[in-house]
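Starting off with a structure, shown below.
With one protein chain withheld, the remaining protein chains of the complex are depicted in position.
The letters A and B name the chains in turn, as written, and every chain counts its residues from 1.
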Amino acid sequence: METVVKVNQLTKKFGSFIATNAISFEVKKGEIFGFLGANGAGKTTAMRMLSGLLTPSSGQASVAGFDVSTQAELVKQNIGYMSQKFSLYEDLTIQENIDFYGGVYGLSRQEKKDRSNDIVSKFQLETVIHKLVRTIPLGWKQKLAFALALIHKPKVVFLDEPTGGVDPITRRQFWDLIYEAAHDGVTIFITTHYMDEAEYCDRVSIMVDGLIKALGTPSELKTSFQVDSMDAVFQLLARGTANKI
Amino acid sequence: MKNTAIHIESLSKRYKEVQALDQVSIQVEEGELFGLIGPDGAGKTTLIKILVTLFSADKGNARILGMDTNDSKASIRKIIGYMPGRFSLYPDLSVEENLSFFARAFDTTIAENYSLIQSIYDQLKPFKDRKSGALSGGMKQKLALCCALIHRPKVLILDEPTTGVDAVSRKEFWQMLHEIKSQGITILVSTPYMDEANLCDRIAFLQGGKILSIDTPSNITGQFPWQLFAIKSQKKYELTEWLRAWEKVSYCYAFGEYLHVAFSDYDIQMKELKEYLLAGSISDAEIITIPPTIEDTFIYLMENGNSR
Partner (left out) sequence: MPYFNFSPAERQTKYNLMKKFYAFVQKEFYHIFRDTRTMMILFALPIALVIIFGYALNNDFKNIPIGILNQSKDQTSEKLIHRIVGSGYFVVEQTLEKPQDIPKAFKSGKVKLVVFFPSSFQQDLYHAKKAPVQLIADASDINTAINTTSYLSGIIGEFNNENGRENSGGVQLSSRMIFNQRLLSVYLFIPGVIALILLIISALLTSVTLAREKETGTLELLSISPISPYMIIIGKVIPYLILSLLNSFIIILLGIFVFGLPMVGSVALLILACFVYTVASLSLGILISTRVETQQAAMFASLVSLMMPTMLLSGFIFPIESLPLPLQLISNIIPATHFIILIKSIMIKGAGISLIWKPFFILIAMTAVFILVSIQSLKRNK
């Protein structure tokens, strides 16, 4: 299996504060990789470095074959990104948003048309395609944002707490989309506060104070910490009372 | 018989084309820890804003300790504590300055009711001179809670206090809520997290402005009508697709590493289920029966309308 994300001693310092402290790991193609940690643990900083938005202080990382320090622009062009705020333009229509992102990622007119039709038919947006994003329900915005993150068929997609606030059914429908994408070979990098979503991932890493304190499949972690839920694993680690590993 | 602390009767409110609340009725008893459970847009914030006298309803009425939210605004405001959905303290004032301001705004002093907030404020004390805008999410929460309690309210109303906060801080927060409850304060708290529902005395499911159900957490799961199976397999994706293809399946949703499945046909047993899975070349499936969780019940009620 091809390695799509390779991280080696990646570090980011802000003055004397070490936000990300020499983390290392690898992610394979089609994996769903969960990136967990308390707020301020360093996971947002790490995500931003991997998505080419922030230059590392030291260490290396390559995403989709491109180095994040020296080829940041190529990294950005080859990944998808979806943030908590859903990255849609509220005062543009759905169609306009699709056209915009298609244009930004350099799709040809034919590609744009095809992808647009794909998205519209898949989410049954025919009747609302010309409505302003501001007026559609939260669940639809979320799915649309995800579709747009994939509009240029990237190898890796970064999802930053994508399921905040939606109802349990919509949340699971969203995960259906994630599974589908992973099944099609897209590597998914996701951060979340929902511990049950940690269970949906193939592998999980937990960051505490800039360091990766745990890395493995959910069942591996549960076994090694001798607990029966990811929530318990997180409680043990994040509170700093780790007594196993 | 316990007194009613919060009495909500047929409350309705409309914003432009959206019916934010549709004939909502809830009774919260004195001393109860009551959870308002529902996703974004369910109407939780609207309901809370009506209770704390910031909004008025179109129809229906609400009373807190007997006082009507339309007529007795001033009296109600003296006895409720309110923690809004987002951090609403002054970011450029320090921890202590914020607390002192709100204490004086409520005609009291920090010292007067200090015993109530002591266990929480002790965690903030080392940072008392730090500007509140520079605090971490969990700390901001604790400060907002202190400010809401500083005048020893009889009823505490919290709007999604744990949203966006990590799992550890969430747990700590609920422990604090239970301590506050033990002081005899009635608490109404809204949350989108289903797992927090279990920590309440009673809960109300809210979705699309309507009440789906009101009961204790244990009773409410009684509304899930079918036997629930939890199935685990390495081939998560294939498992889900295969089960969804079976017409007999009436309920199929992922819950962590297990898939929760239920059948409207009561006769389906473990054996038949195993056979079906094998037919789909899923041989490593682990199947157990489990009682339905709060979230299963919520999803069921969402799909099948009100149950009351």
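The rule we apply is simple: a contact is a pair of C-beta atoms (placed from the backbone, for glycine too) under 8 Å apart; a residue touches a chain by one contact, two chains touch by 3 or more.
Only a predicted model underlies this, so the values are computations on that prediction, with no experimental measurement involved.
Peer 1: Specify the residue from the set B:56, B:219 or B:264 that touches the hidden chain.
Peer 2: Only one listed residue reaches the unshown chain, and that is B:56.
Peer 1: Pick out which of B:14, B:77 or B:248 touches the chain that's been left out of the picture.
Peer 2: That would be B:77, which touches the missing chain.
Peer 1: From the listed residues B:8, B:21 or B:89, report the one that touches the chain absent from this view.
Peer 2: The single option touching the absent chain is B:89.
Peer 1: On chain A, where is the contact patch with the chain that was removed from view?
Peer 2: Chain A touches the chain not shown through residues 89, 91-92, 96, 99-100, 102-108.
Peer 1: What residues on chain B make contact with the chain left out of this view?
Peer 2: Contacting residues on chain B, toward the hidden partner: 52-54, 56, 74, 77-78, 80, 82, 84, 86-91, 102, 105-107, 147.
Operating definition for what follows: only the chains that are shown with their structure count from here on.
Peer 1: Which whole number of Å gives the spacing of the CA centres of chain A and chain B?
Peer 2: Result: the chain centres lie 27 Å from each other.
Peer 1: Which positions of chain A touch chain B when the two form their complex?
Peer 2: 37-40, 137-138, 164-170, 172, 175-176, 179-180, 182-183, 193-196, 198-200, 218-219, 229-231, 234-235, 238-239
Peer 1: What residues on chain B touch chain A, complex-wise?
Peer 2: It is residues 38-42, 136-138, 163-169, 171, 192-195, 207, 236-237, 240, 253-257, 295, 298-299, 302-303 of chain B that touch chain A.
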